[in-house]
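So the structure is just underneath, and the comments pick up after that.
Note that one protein chain of the assembly has been removed; the remaining protein chains are unaltered in position.
Note that the chains take the letters A, B and C in the order they are written out, and that residue 1 is the start of every chain.
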Amino acid sequence: MKEHVNHIPSYNLIIKILVALLFFTFINTVTSTEQFGTLAIVLSLVYAVVKSFLVLSYYMHLKYESRFMQYMVTGVFVLFTLVIFITFIDYSFR
Amino acid sequence: MFEGASNLAAGVDKAFDFIFYISAFFIIGITGFMVFILFKFARKRHKQPQQFRGSVKLEVLWTLIPTIIALLMFYYGWQGFKPMREVPKGAMEVNAIGRMWEWEFDYGNGKRSKELVLPVNRNVKLNLISEDVNHSLAIPAFRVKEDVVPGYKNYLWFKPTKLGDYDIYCTEYCGLNHSGMLSKAKILDSAAYNQWLAELKVTKVLPSSEGLALMKKNNCLSCHSMSGAKVVGPPLNGIFGKKSLVVTSSGEKEITIDEAYLKRSILSPNDEVVKGFPAVMQSYKGVVSDEDIQKMVDYLKAQDAE
Amino acid sequence: MSNTAHHAAHGIDRDSGKMGMWLFLFTEMFLFGGLFLVYAVMRSQYPKEFHEGSLELNVFIGTLNSVILLISSATMAASLTAIQKNDKKMALRLVLTTLILAITFMVFKGYEWNHKLELHLYPGSEVMRNLAKGEIMFFGLYFMMTGLHALHIIIGCTLLTIVAIKIKKESINSQNFLLLENSSLYWHLVDLVWIFLFPLLYLIS
Partner (left out) sequence: MDNVTTPSQENYLNHKTGLWSWLTTTDHKRIGLMYLYAIVIFFLSAAVLGLMMKVEKMVPGQTIMTAQTYNAMFTLHGIIMIFIVVVPGLSAVFGNFFLPILIGAKDVKFPKLNLLSFYVYIAGAILGLFSQFAGGHSPDTGWTFYVPYSTTASSNVVLALTAAFVLGFSSILTGLNFIVTIHKMRAPGMTWFRMPLFPWSLYATAWIQVLATPVIGITLLMVIAERVLHIGFFDPALGGDPVLYQHLFWIYSHPAVYVMILPAMGIVSEIFPTFSQKPIFGYGAIVVSSLAIALVGYFVWGHHMFTSGISYWSRWFFSFLTFIVAVPSAIKVFNWVSTMYGGSVDMKPPLLYAISFIFLFMIGGFTGLTLGSLAPNIQLHDTDFVVAHFHYIIFGGMGFAFFAAMHYWYPKIYGVMYSDRWAYIGWGVLFTGFNILYFPMFILGIQGMPRRYFDYLPEFKTTQMISSIGAVILFTGLIIMISNLIYHRRRGAIAPQNPWHGVTLEWMIPSPPPHENFDEVPTITEEPYTFHNPVTK
């Protein structure tokens, strides 16, 4: 196991991320109050995914974590998506 | 498998036999080979264990061959299953109703029967309706089985090909008397069938099914059946107006079941206990509103005595 | 997981402690994942009723709470930076800010729930029983999901309190801050869940 340098995210970075997160939250409320139809749900999910990506990489330090952890977290999300997808093989073809 | 009596049997049996023979081959083969090894390479006889660690060729071989066999098995199973979901046009429809713990078959126009009577060689579609919990309608001789799920529109179809009586089971666990939820499928020739249908009495549809819903909701049916079966408590179908022997604190007496008695039985069941039953029913005073009790009693009153 | 710090004394290195925490977070993801699965299925069955149901929710409070949680996530992340920079005071202050924000979140949540109760909108109520089936489902999910989330916030608050005390006592310091790190991971997860809950419950028009 190699010693990796311990990254400490600066206050500055933390605030930048916070601004981005708040920004997406704000847009989200806007795009869903207007009549965006089914697009609204898609957009909401896209924003949520972007936001969670930010939180995971910076606040939860995944960016500085080992490759293995990054794969694992991605894997878990992929696994969950697959489960939903497979369940819908049932529900969409009823 | 044992002899089938519907058009679907052949497909099921073919897939089953295919898997069965292959399995038998592998099980006997591998076991035989193991026994051979135990004999040939027993420590008594074979003192120099060879130290090889594997063979890529063999690994590939025994990945590929089982994959192919498995896919073949899948294919036969699928082929046998495919027709089961394709109901031919013009199949006659019967509603199969499952409730704790009986089957009822509704031929339309108020004609209901506890047994499934069908003409031979005609396609039938059974619409599966549950009035309470999950059940499953199974007729092994026809190789059919589908769950009867409340709120679901499930169905099954088949074409009976042989005259005779066949067992119907409930195969989804549905509570106390699950194993008693049996019936028969009677396959007649069409003349006999038509005559049977013509003679089938029209049962009046019960007025307040709200009462029944309440009884389910309050779990009355976990102790009482509406089919005449003795469960924990006495069956409640058609009891209104009948005579009943009850045990009170001052001894046994015979009463006629009237509205007042029904209410007393729900509010203070242990004052008059039906003879032959344990006094385990709890009072529903304060548990169920008077209004609801009235509805249940009305329902019990309206039940047709059979 | 609250005793990971204790293990630290016995040589639980930071890497292992964090890995254990991540594995635990995976289980949390699947715990909520089950609910999201139910949500997805039910939404596909009753799109209209879900829309109707979500109109009943207070978007303003929802948004406000989102903002609060995001900020609290930032302060938590910052406190981890602070402790690593050996700024004990700052770290403590940031953890306490997080705690206060968490409590504020709960107050708003409580207000929102209370409002629902006043309208007799709760599972099993008469009003609820007379709604359309899909709406009953929507509110059922709403209560279950936000309820479970709130439970996590409460657990988080307890954790934060312990962390604050330990920073104060300097048993969490710039050399040994695994508990703070793991608590902040936990806190971010709670935030992460809300990032999905908020649009799905409040914003689906």
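Criterion: a contact is a pair of C-beta atoms (placed from the backbone, for glycine too) under 8 Å apart; a residue touches a chain by one contact, two chains touch by 3 or more.
Since this is a predicted model, take the numbers as computed values, not measurements.
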{"item": "Visible contact partners (per top-of-document touch definition) of the missing chain", "value": "A, B, C"}
{"item": "Contact with the hidden chain (one of B:73, B:163 or B:267)", "value": "B:73"}
{"item": "Positions on chain B where the hidden chain makes contact", "value": "1-2, 11-12, 14-16, 19-20, 23, 26-27, 30-31, 33-34, 37-38, 41-43, 46-55, 58-59, 62-63, 66-67, 70-71, 73-74, 76-81, 84-85, 132-134, 136, 138, 140-141, 143-147, 149-154, 167, 169-180, 182, 216-217, 219, 222, 232"}
{"item": "On chain A, residues whose C-beta touches the chain left out of the figure", "value": "76, 79, 82-83, 86-87, 89-94"}
{"item": "Interface with the unshown chain - residue positions in chain C", "value": "3-4, 6-7, 12-13, 15-16, 19-20, 23-24, 26-35, 37-38, 41-42, 45-46, 49, 123-124, 132-134, 136-137, 140-141, 143-144, 148"}
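In this text, only the chains that are shown with their structure count from here on.
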{"item": "Chain A-chain C separation of Cα centroids, rounded to whole Å", "value": "15"}
{"item": "Distance from chain B to chain A - Cα centre to Cα centre, in angstrom", "value": "47"}
{"item": "Where chain B and chain C are represented by their mean Cα positions, the distance between them in whole Å", "value": "45"}
{"item": "Multi-chain contact residues (two or more partners), chain B", "value": "none"}
{"item": "Multi-chain contact sites of chain A, meaning residues that touch two or more partners", "value": "none"}
{"item": "Chain A-touching residues of chain C, taken from the complex the two chains share", "value": "15, 18-19, 22, 26, 29-30, 33, 36-37, 40-41, 44-45, 59, 63, 66-67, 70-71, 73-74, 76-78, 81, 84-85, 184-185, 188-189, 191-192, 195-196, 198-200, 203-205"}
{"item": "Chain C partner contacts - residues on chain A that touch it in the complex", "value": "1, 6, 8-11, 14-15, 17-18, 21-22, 25, 28-29, 32-33, 35-36, 40-41, 44-45, 47-48, 51-52, 55-56, 58-60, 65, 69, 72-73, 76, 80, 83-84, 87-88, 91-92"}
